[in-house]
Structure formats: C-alpha cells, structure tokens
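Moving on, here comes subunit A:
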Amino acid sequence: MVLETKNDQLNDVEELAGNNILVTTFEKLWNWGRSWSFWPLNYGCNCCPIEVMAAGAGRFDQARFGYEVVRAVPRQADLLTVAGPITLKMKPAIERVWAQMPEPKWVIAMGNCAVSGGPFKDGYSVLPGVDSIIPVDVYIPGCPVRPEALFHGMLELKKKVQQGEYRRS
Partner candidate 1 sequence: MIGLPHYILLSAVIFSIGVYGVLTRRNAIAVLMSVELMLNAVNINFVAANKFMNAAAAVGQLFSVFIIVVAAAEIAVGLALVISIYRQRKSVDLNDFNLLKW
Partner candidate 2 sequence: MFEFSAFSLYDAAFLAIGGVTILGALGVVLFRNIIYSALSLVFTMLGVAAIYFQLNAGFLGAIQILVYAGAISVLIIFAVMLLMNKEARRTNLPTTRTKAWFAGGTITVMMLASIIAAVGFSEWPKTALQGVDNSVGMLAELMLGDYVIAFEAAAILLLVAVIGAIILAKGVENK
Partner candidate 3 sequence: MLANYPALGLFFLITLAFPVTAMALAWLFRPKPKAGPDDEKFTTYECGVNTQGKTWIRFKVNYFLYALVFLAFDVEIVFLYPWAVKFGVLGPFAFIEMIIFIAILLIGLWYAWKEGALEWY
C-alpha cells in the first residue's frame, strides 16, 4: 500500500513537472503572501466596529498577524470587513466599495448584523445579511464579536486562502 501511494505521488509530480509545476509553486507562494497580508478595509456602522477598533488596539493587537494596515480606500485593500447592519441606504455604497477593490479580495461578515441582519432582522430598512449583495467568505456570528473571534475568522480565512480559493469576479 505504502509503495503504491508513493508511486502515485511520483507519477503526479512527473506529470506536473511536464507542464505546470512552476505555476503551482508560484500560486502557492502567492497564496502564502496573500494569506499573511490581509489589508482590511473596515466598513462598520454599529457596535461591532468598536470591537474592530479594540482588535487593533494594544490588548489584542491585530498587528501580530500583519493585518493591521487598515486602508481607508478600497483600492489598496484585500479584505472587506463588514461589521454592523447594512441598511438599504448603505447598500449601494457597500456594493461600490466592494467593486472598487482589486482582485483577489475577500469579505468577512462580522457580527450577526452583517451575517443575517441579526437583531434588526425585523426592521424594514435592514438587509438580511451582507451576502445578499456581495459574496462572503467567512461568517463570524456574535453580537458583538469578540476581537479574538474576529482573529479566529481571519485565521480561518487564511486557511482558505492558502488552499488557493479566491474569488474572481
């Protein structure tokens, strides 16, 4: 059995070497770089953003993961952290900002408001979750989400990115 699998692997490698081993190693490298360097654009307009702020501050220190380069502009951001409820009025702005981010890009829905409308799901002006307008990669339920939980979400996203999944529009 063991021998067999080894042979299989060898075959695979030979096959890859034939055409695109370079590409895959590069892809791996890119994914490694991308996964360690999410520059977030923080959208938020309720309580959860405060926890985002706290996550950046000393006690939790987002910087440890290298995710602290918060961009104010979508153009340089990789990660859209949506925290807080999306109202109907805000919807076009979010859509636009998302569109203006360069590929590859990811979205984290942080907090129940962003996941599903959360506490305000009965409200007439709140969207039922941000995934109704833009694709979401990681959902972090919580109300509010603890900074550590946010980190957990980001680390989950890191795993996902390292597997090479990213969305092309």
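Keep this in mind: a contact is a pair of C-beta atoms (placed from the backbone, for glycine too) under 8 Å apart; a residue touches a chain by one contact, two chains touch by 3 or more; residues count from 1.
Behind the choice of candidates: all candidates are chains of the complex that A comes from, given by their letters.
Just so you know, these numbers come straight off a predicted model, no measurement behind them.
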Pick the one that touches subunit A in this complex: which of 1, 2 or 3 is it? 3
Quick one: which bits of subunit A touch candidate 3 in the complex? Just the residue numbers, please. 26, 30, 73-75, 92-97, 99-100, 103-104, 168-169
